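The complex appears here minus one protein chain, its other protein chains still in place.
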Amino acid sequence: MSENFTIPVGPLHVALEEPMYFRIEVHGETVSKVTINAGHVHRGVEYLITKRNVFQNIVLTERICSLCSNSHPQAFAMAIEQIAGLKIPPRAEYLRTIADEIKRIASHLFNVGILAHLVGFESLFMHVMEVRERMQDVKECTFGNRMDIGANTIGGVRYDIDDERISFIRQQLSSIEKEIDELITIYSTDNSILRRTKGVGVLSQQDALDCGVVGPVARAAGIHYDVRIKAPYAAYDRLDVAVHTFQDGDVWSRAMVRLYEARTAIDIIRQSLDSLPAGPTVATDERPPIPAGEAIAKCEAPRGELIYYVRMADSPKPERVKWRVPSFLNWDALGIMLDRAKISDIAIIVNSIDPCISCTER
Amino acid sequence: MSLKPDNIEALLTATALGGVSFRQTTDAKGVCSAWCTLASSSDLLATVALLKTLGARLSTMTVFQPKASPPPPAPKEGEAPPQPLTFFGGVIQDGKSYEIAYHFDLDGDTLTLIVHVASGGQVDSLTPLYRAADWPEREAMELYALVVRAHPNPQRLFLDPSIDNAAFERLIPYSTLTNAGVSKGFWEKIMATTGPKS
Amino acid sequence: MNFLKIFVRNLVNGPSTVSFPFGPAWTPARMRGRIEFKLPSCTGCRACEQVCAPGAIRFDKTPEGLRFMMWHNTCVFCGLCEFYCPTDAIHQSDDWHMAHAVDQKFSMAIRELIPYTNCSACGMKTLASAPNPVGINPPYTPEEIEQHRQLCPACRKKALAERGNPS
Amino acid sequence: MTLLQTLNEKAKQIAVRSPWIYRINAGSCNGCDVECATTALIPRYDVERLGCQYCGSPRHADIVLITGPLTARIKDDVLRVFAEVPDPKVTVAVGVCPISGGIFRESYAVHAPVDQYLPVDVNVPGCPPRPQAIIEGIAQAIAIWRERI
Partner (left out) sequence: MLQSTTIPLAVLLFPGGVFAVALGLMLKGMDRRLAARLQGRIGPPLAQPFYDLVKLARKRTMVPDIAAEPVFLGAPLIGAASMLLAAALVPIAGVYTPDPILGDLLVLLYLLAVPAVVLMVAGSASGSPFGAIGFSREMALMLAYEGPLVLVVATVALRVGSFSIADIIAYQQVHGAFLFDPMMWPALAAFLAFYPANLGIIPFDIPEAETEVLEGPLLEYSGPALGLFKVMSALKAVVVLGLGIALFWPSAPDSGALGILAHLAKLIVMMLLGVTVLRVSMGRMRIDQAFHFFLKWPLALSVLSLVIVACA
């Protein structure tokens, strides 16, 4: 029982949605050292993005990651709009918010579901995924794709919703609202979940500040930071956004933050639908010219703050685009969370930061 | 609305002895972006230490090589040859120098600290001050030939060993795509295939 | 034991499994699926080629005319081509039945040709593409489109000026 | 001889009702992976009624789903894991990335298409393909597998 092993976790590991590679030295069942080897999903997107024009890049940034696939093009478009001085119409602002929140619900539910899968609670996993599937239906009916929704374009959005579709969205929202409330009860009372997540993978508030973690990971450690409040974009400055924080910084707190945020997202979508202004959805039908310039845009992706820096020279292709995804910082913090964890908890802790490797490695 | 604290420009000017160029913009929703270029990259650590005391969080850093300035018109006879264009601080715009931008978050607002480093130059590591600088600096080192001085763990981050260092310096300046040959091969096969029109 | 409630619900309501693949699959109307190309509406402006991120669309000048090619196996179904097409010549259908054996890989493509013709007014060799309707009010009638198709760009401009274009 | 053949044929028909699936992520943006997981594991699509089962080990698999454009860093691992899948097996490329490299094809860090390194049998284009399309691809793969087992 007290032998020392070195076990490779990944790169192709069934518990991990994406290839990542840890070398874990264990003493018995306890982790003594973690070495993170990154780069398995490095596709050189930062290189590709300088070879394509800004319109192609809306699509390229969407393919950086399919779980935050709305946030990337949105932040990129926001940066380009700043450079070009385009003001997007109010209706587009609200539609962007709606798309953002729909993605957030689906992404958070996916993560919370995978948590149940990792603790071996298949029925709960399937139940969560069934609930999420209703959000997928909304995406497929509204945007035409279940993952890469293609909502954004430079100067606005590419989709519009009519009364029929609004009532469909409302109907789906009220049906999952009940389910999410039920899930919140299950996740906060079910023994199978509690015994595997409470006090596991703790990241203290001080460590969280040192690592600069963002999103649900930061909020679960008691850091009150949400881009939607601190640096509002789209229509968030006109909506009531509740921020949920927990103090413990463990796996359970992160799961609960996500569930409560999914619940809040329903409210945000409802508010947006209630006050959806009429008008055009794009600033211009043509492809607008983009002058030279530089800009920074931030938005709250499901995993936390996503920041884009775009520099245009006199060319349709950007000179440099750099983005920092939320998982980038959160991933580094894994070293602290995994310290002296149990082998069984590795996958659970890794999943708790909702690691988006394709975002991180680009 | 403006960046907090209000006297940030004065604080930065007092700290960066080589001089700063500061500008800030505020968008329609009151979100502030400030850009602060340091004349000398040796002021970097002191400035960043100041920002840390102000509660700034390091979001990320961007390294890139701004394009060279267009060649100046040939000098008329008797005139001195024109000076090459430089960035603020004196680094020549030769297309090979680095512009390094550190993006800080000040409670929602963004402050971007920019330094210019000539080709082959070095820049101080911020990792001792900000743990979040670790990965971005390692990434900068593998994508560019830039040297980050005193980095605690200067190993490769993402790139496969089969890819040479300074990938972006070799690849970005050229307009072609590295694997364009694959696409060409595909189109040749598509043209050679007479399948059902669909 | 909140979960037992869910079990009971599942037993009472029966499986939520859909009948596909043994029955038909539900497809939403907005589903972004296989690209379709309507040759008669294409103006040859190549906007789709310019916005296509994965390089799935390609125009080539050949001795016979302007050849349009589109390969489904690298298309990412983003729909930008449809969004920026001024004449709706390229359209994303809701067809998603695209799984195919690997030997069909390269036949999953669209190959069309906008042929050369001689201008019906001046006789110059020109592309028989559809005229670009952007900013034209009232819009072209189908007859006008057919007429303009046979004209070279210069003669099209003349015809448009004669038609009167208030916008 | 005929009896043996009949038995063999019968066993083949039975065996083909138990295709086990293994997913290899070759550097995908995780869209296709999420859709594979959705297809394989959620009640609405329930591939278990086709006898499919998601395996944790490549050695248990019959049908391999590959997603992603095969990045430089993952290539060797993918080839190693693929070799661990016992014959007879069928390979399905899910999404446009493994088929042609899709949007990432022209990058320095990508080795797409996958079929220059492994024998691929069925392509399922899409970005990502919807679960029904993946099931369609799996159904085609099972038809091919019937000839091999």
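Going by the order they are written in, the chains are A, B, C and D; count residues from 1 in each one.
Please note the rule applied: a residue touches a chain if its C-beta (ideal position, glycine included) is under 8 Å from a C-beta of that chain, and two chains touch if they have at least 3 such contacts.
The model shown is predicted, which means the values in this text are computed figures rather than measured ones.
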| item | value |
| --- | --- |
| Visible chains in contact with the missing one | A, C, D |
| Options C:Pro15, C:Pro115, C:Pro138 or C:Pro153, residue touching the unrepresented chain | C:Pro15 |
| Options A:Glu122, A:Asp181 or A:Asp274, residue touching the unrepresented chain | A:Glu122 |
| Touch list for chain A against the chain that is not drawn | 1, 3, 5-8, 13-15, 26, 28-29, 116-124, 126-127, 130, 191-193, 195-196, 342-347 |
| On chain C, residues whose C-beta touches the chain left out of the figure | 1, 3-4, 7, 10-11, 13, 15-17 |
| Missing-partner contacts on chain D, residue numbers | 11-12, 14-20, 43, 46, 48-49, 51, 53, 56-57, 59-60, 62, 84, 86-88, 149 |
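Throughout what follows, only the chains that are shown with their structure count from here on.
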| item | value |
| --- | --- |
| Any chain that touches chain C and chain A | B, D |
| Chain pair bearing the highest count of C-beta contacts | A-D |
| Separation of mean Cα positions, chain D and chain B [Å, integer] | 42 |
| For chain A paired with chain B, centre-to-centre distance based on mean C-alpha positions, whole Å | 26 |
| Multi-partner residues of chain B (each touching 2 or more other chains) | 158-160, 167, 171, 177-178, 183, 186 |
| Sequence positions of chain C contacting 2 or more other chains | 16, 31, 53-55, 71-72, 74, 76-78, 104, 108 |
| Chain contact topology (line, ring, star, complete or other) | complete |
| Contacting residues of chain C [partner chain B, same complex] | 34, 55, 58, 69, 71-72, 74, 104, 106-111 |
| In the complex, chain A residues that touch chain B | 38-39, 42, 44, 46-48, 50-51, 82, 87, 210-212, 227, 229-233, 237, 295-296, 298, 305, 307, 309, 311, 313, 319-320, 322-324, 328-329, 332, 361-362 |
| Contact footprint of chain B on chain D as seen in their complex | 71-73, 100-101, 105-110, 112-113 |
